[in-house]
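Next up is a structure, given as structure tokens.
Note that one protein chain of the assembly has been removed; the remaining protein chains are unaltered in position.
Up next is subunit A:
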Amino acid sequence: MRLLPALHWPSIRGRARADAGPLLLVVLVVAAVSLLAAAVPPLLRGTADDAAREAVREHPDESAVRVDARWEDDYGPSGGRVRNDRLARDVEDLGGQAEATLDAGLRDALQPPVTTVTSISLVLTDGSVQRHFQLDYLRSGADGPAVTWLAGRAPGATREGNPEIPLNGSPWEVQVGLSETAAAALKMRPGDHIPLEDEQRNKYNVKVSGVFRPVDPRDPAWRLVPSALRPVAGLDGAGTTRLGGLLSASSLPDARLAFLQDQLRRTVWFSAEPDRLTWESAQRLAATVATLKAESGTSAERDTSLKWQTQLDGVLREVQAQVDAAYGQASVLLIAVLAGAVLVLLLAADLLMRRRSPALIAARQRGASLPGIAGELLIESLVVAVPAAALGIAVAFAVAGDAALPWVVPVASCGILAGPAFGTVAAARGTRDRRTPANRAARLFAQRTAQLRRAALDAAVVLAAVGAIVSLRQRGVGDSALPAAAPALAVIAATLLLVRLMPVVTGVALRQSLRSRRPLAVFGAAQAAATASRVLPLLVLTTTTALASFAVTLSATTGSGLADGAWRTVGADARLDVAPDETGSTAALAAKIAAAPGVTHVVAGDISGGVRVVTNDTSLTPNLVIVDAAAFHRLLASTPLPDAPGLDQLGKGGRDGIPVLVRGSLHPGLSLRLYLEDDQDSGASGGYSTAENAIKLTAVGAAPAIDGMDDVVVIDAAALPGTPDTIWATGPGAARAIDAVAASGHPVVRDAVLAARRSAPLTAGLRALDLAAAGTLLALGMLGFALGAAAGAPARWRTLARLRTLGLRTRDTRRVAAGELLPPVLVAAVSGPLLGVLLVRLTLGPLSLRLITAQSADPPAVVPWWLLGVASIVLLLTLVAVVVAEAAVRRRRGLGDVLRAGGD
């Protein structure tokens, strides 16, 4: 018994040769879409990695993993403290112990540990003001950080061995090295003692052993304790300066004795290595540290076990949201492209089936089995689709360094299976015994059954689409495929409904044209009505056009959202956040900026964060903005930012308190009480009655968005004078003018903010994907249209040839052909963009576009009508090109050939 069907190899070769064109198209579609589907996920992963690296680079300290451990008790048998001359080794062991806790993958994502031992900050009692001193022991790498001793020597031990010293003795001497900068600042030399005491005025005996210069000032250890190299301002409060003394392995045991248990802290630092960090390893690292933190959190308070800390999870949280949003959008776009490609491949299979149907039916009639026919067709499609998919995957691998194989499965499967399935079904149908019933009732029953089957299929697709949309709107894209497929399913469902309407619409058009006296209109409408029930061509064209419109609209909305986000972040063309010590000259700076060429509006304001406002029984801490309301209104009016008509109300005064505008948790109509910290002395209340230190406010309107702040209270500077610390400027010269005074603060330029956001890895990657998906879908639509036209071409031109025998002119045949092909193009050109725009409106929120555009709320959909118009024109031009090409091909065949009996 034969298990495998007999294959006729000459037929396989002959069919492939005869249909080389359509098969080549299948190769192109499978290869191109496989490339896109396989390359995008790893590329996106790459952008996520880049985003994680960028976030870590921007927040190095928060991203570092820090491990603390308490000291072991060093009390000796006589109640004194015992010197431990192996202390430096113990500290080093702590680093090794912490490193061993992390798995190898995570260790690769971290820089080698840096171990620090730092003392409390001591006060210098040399007569200088607010100078502090800290003792530091640093260990990076094998014996780093290396230093060169310029004078004196490395700190040595005060006493060798492990003697026990009494608790109440005089301060234990400890030797430190000073950097040349610190030595110069302190005016000290080797052998000098540094006069130090703590807050309780306890004296410390610290002796300078030598003066050093770092071999490599970029050693990570110096970054962790910069005061060991140079004086650092502000670490111990406003106006303070901290200097450092370097301990050695020999002097560290003495430092342990010089300080109390809690005055010396030993820490191991693992800085994240951005270049080796990936999105995945960053997340694993944060999760591991969170687990270690939870496990060690309580015990480390009591014993010497390791206590883990990091803020990496916080750093990644914002990136996480953006990455999730980017993955969601990318999934949606990829599924859209896959849906378009699968439909085009089905259309190609339909074309092949139509071309081969007579030969397949003849082969079946001559005795070929259906499994044999299916096997022959499967061999052909395997030869065509598998290498094409492999080529796409290989190029994706070359481009992206990896390939997402699961994403290739739908398009490769369709390329392999659609042709054999369509061909086998055609052969089976063409040779089955079932005949059309002669009985009218039976015919009607069969017709109704077929209609019911179609309706059930349509209903299933519509239900799936509704379910997917609901799922997307309720839960976002997430990890499930159904919400990500929502736009594609919704478009397919809507197009199916349009397809079912097409026969009705073309029937009406035909009836109308029959009343006209223009024969071409009648023939065109008749041809269109004859082909109106074909599902695939319209489905492909409308689906791809709608999804391309969706992608283009998403891209335009993102672009507009980024611009809007930059406006809201800066509040003008440029802004200067005046340095705290320069706020006294804010007015002069504003005047200077206003005088610069190309500056149209300048406003200075005072922004205070976290002021206390009480309404009813609720206390809030909004940002208080004190600004010249009228000038600020004029400035806002010169920008695309939303108008704030309420600003005009602020200058009018009020009986129940100062009129203010509010935003965020506060809303107009509220009576508020404002409490200003430490302002009673400065007279900031402006002479208003401040019963119980509160200023009465009345919210008279909505405040404009200012610098992306959530809760805001805006007060006119005439009502409550402030100390301006922010300058907004608009006009073409604003950025240059603000940059010119950059030394007085921190300039924020809108164009720069926008450029940075546009070029951010995730944003740039997504926008590129938007456009790539739109282009691919449009190309698939054009290809689908050409394939659909090719499938119907024989019947179309046979009818046109018959009309020519009746006297239709050759040039008019093209018009009639265009008339037949026009309805699906018109439907796609009109409904495609509308469906795309509707989809964007439905899915903007769930796709979390605001996270990509850095806006506080979902951006409104921005419809690039001109671009959608261009897409529609491209479709119409494709129609013209197809008709002209078809006419040229048919012209080569004589009219007589076309009309031979049975021929086409």
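Quick note on the criterion: a residue touches a chain if its C-beta (ideal position, glycine included) is under 8 Å from a C-beta of that chain, and two chains touch if they have at least 3 such contacts; residues count from 1.
By definition in this document, contacts and distances are computed from a predicted model.
Think of the chain that is not pictured: of "ABC transporter ATP-binding protein", "Phosphocarrier protein HPr", "Thiolase family protein" or "Cytochrome C oxidase subunit IV family protein", UniProt labels it "ABC transporter ATP-binding protein". Screening A:730, A:744, A:799 or A:872 against the full complex identifies A:799 as the residue touching the chain left out. Touch with the chain that is not drawn comes from one residue among A:808, A:821, A:861 or A:875, which is A:808. Looking at A:235, A:530 or A:740, the residue that reaches the missing chain in the full complex is A:530. Residues of subunit A that touch the chain left out of view are 510, 514, 517, 519, 522-523, 526, 529-530, 799, 802-810, 894-896, 899-902.
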